[in-house]
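Only one protein chain is missing from this complex, and each of the others stays in its spot.
Our next item is chain A:
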Amino acid sequence: MVEPATATQAAAPAVPQLKDELDIVIPTIRNLDFLEMWRPFFQPYHLIIVQDGDPSKTIKVPDGFDYELYNRNDINRILGPKASCISFKDSACRCFGYMVSKKKYIFTIDDDCFVAKDPSGKAINALEQHIKNLLSPSTPFFFNTLYDPYRDGADFVRGYPFSLREGVPTAVSHGLWLNIPDYDAPTQLVKPLERNTRFVDAILTIPKGTLFPMCGMNLAFDRELIGPAMYFGLMGDGQPIGRYDDMWAGWCTKVICDHLGLGVKTGLPYIYHSKASNPFVNLRKEYKGIFWQEEIIPFFQQAALPKDCTRVQKCYIELAKQVKAKLSKVDPYFDKLAEAMVTWIEAWDELNPTGAALPNGKAK
């Protein structure tokens, strides 16, 4: 039986790393009570809260946190017509938070994710581990059988080419979940009681050329290296599909990271995922995605970006072109999505002019 940690007080680090360089982006529609448990780990950091759903509802943020909060009205006001690329009534709206952030790093977490315990019973500071992952190199060109070689107590194994031991910068750190696993609706229906109790004490780089399902529940990334690729697509209200926001962002991100020689890590840290969403509701959201992904995956596996795409934005626009060209025959949704991808980049560049260093937005 796996349980969340309760005594997190003692575990807070003496000096919170990257305090002024990292924002925590949290989408929410309910409340932010879960922040109480994360307080010792999160309090030193600036939060960006993206309120989904009814903007007239007030989301109470626990005292003592430094935050800015955006609801749908804010998103419409700030982006104007470009707000159409931000999903409504879906946690995909979180990517608005990435766009307005002024920091180098982003950590995003769902509001039903709590602090997990490692096998010794110690509370896991997920943020600290993500930072470690992002600040140490990745090794996408050759697989190290002892996993992350930069970890204490680990190293490159015999046969690992020395020329590849410096690694590449890490753009994404993908964490995992104990308790409720991130299954799709059909699997949830067949195994409603399955819980992930296995603590796999490893971080590894996902090799170049390999795609993976990126879950947005417990995710961190270097915004300067890969931010514009983290568009979470058109989901939720008025869209034919849901629960593929993070998947879409993950596939785009991985293709671009592979092209630019950046690394993506997966594994530690674990968080404790407490809420199982309704599998019947999920099935309705995912239904089309289950068929579409059979076309989408080969598309991404074969996607090639031209050599002159050296900036993320350029890579992303190029991908959008290819989505329009190759996936619109699957469904007209992809036409809309391709356009939204371009709108997203335009909005990103507008809010993030190169060279400007801006202070945090104010809390609402």
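The criterion applied here is as follows: contacts are C-beta pairs under 8 Å (C-beta built on N, C-alpha and C of every residue); 3 or more make two chains touch, one makes a residue touch a chain; residues count from 1.
By our rule, contacts and distances are computed from a predicted model.
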Per UniProt, what's the omitted chain called: "SPT17 protein", "UDP-N-acetylglucosamine transferase subunit ALG13", "LicD/FKTN/FKRP nucleotidyltransferase domain-containing protein" or "UDP-arabinopyranose mutase 2"? "UDP-arabinopyranose mutase 2"
Missing-chain contact, candidates A:206, A:305 or A:319, resolves to A:206
Among A:157, A:189 or A:281, residue touching the chain not depicted: A:157
Hidden partner interface residues of chain A, rising order: 119, 142-147, 153-164, 174, 176, 181-184, 187, 191, 194-202, 206-215, 243-244, 246-247, 250, 266, 286, 290, 293-294, 297
